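Sharing a structure here in structure tokens format.
What you see is part of a larger complex, with each chain still in position.
Chain nomenclature is as follows: A and B, assigned in order of appearance, with residue numbering initiated at 1 for each chain independently.
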Amino acid sequence: MREIYLVTTTTASEDDARKLAHAAVEERLAACAQIFAIESVYVWEGVKQEREWRVEFKTTDERAQGLMRRLMELHPYEVPELVATRLAGASEAYAAWVIDTVL
Amino acid sequence: MREIYLVTTTTASEDDARKLAHAAVEERLAACAQIFAIESVYVWEGVKQEREWRVEFKTTDERAQGLMRRLMELHPYEVPELVATRLAGASEAYAAWVIDTVL
């Protein structure tokens, strides 16, 4: 049975977050993308504190790498956050929807 | 040692999110539920972009399936997001609180 993965990135603007979300979903690399605002504190030439937007994509184990490569191509950052989490389970109907939707 | 699971769903309104959160916590299927607003981009008869609310529940490995079944019963969606993530660890005190709270 295919596994479902969560791929996560962040952007500096809501507009960029929506662009990545639409590209991945329209190209069927992800079944859905969820966006929300965060405040990031991180080390990059000193400690920074900035508003960002997080984008979380649902995809399959087979497509996770391809989705991350595509996001890397599209992303405005030089070194964007690109991480993947393996989901332990999902309802049958929801898993089937993700698997049918991702090409 | 019991493991802690995160079960996640989304709703179309904050009110629905709170209803699910209170039902699961009052019925002790989850120790807590965390709600926040998101923007969802997804494929459902074309690409949609809508405001939703995410609800994340903390429960045990033993109760995760029962919680997902109960959420399916209560959920207004036909095919709601229902996914589970296994947590790799937790502080002893917090893990004990989750395990004691979930019945």
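As a convention for this text, a contact is a pair of C-beta atoms (placed from the backbone, for glycine too) under 8 Å apart; a residue touches a chain by one contact, two chains touch by 3 or more.
Fair warning: this is a prediction, and the values are worked out from it, not measured in the lab.
*Asks:* In this structure file, how many copies does the full complex comprise, given 2 in place?
*Replies:* 3
The rule is simple: only the chains that are shown with their structure count from here on.
*Asks:* Centre to centre, by mean C-alpha position, how many angstrom separate chain A and chain B?
*Replies:* 20
*Asks:* Would you tell me which residues of chain B are touching chain A in their complex?
*Replies:* Residue list for chain B touching chain A: 5, 10, 36-43, 47, 49, 52, 54, 64, 68, 72, 79-86.
*Asks:* Would you mind writing out the residues of chain A in touch with chain B in their complex?
*Replies:* Touching chain B: residues 4, 6, 18, 21-22, 25-26, 28, 31-36, 58, 85, 87-91, 93-94, 97, 101 of chain A.
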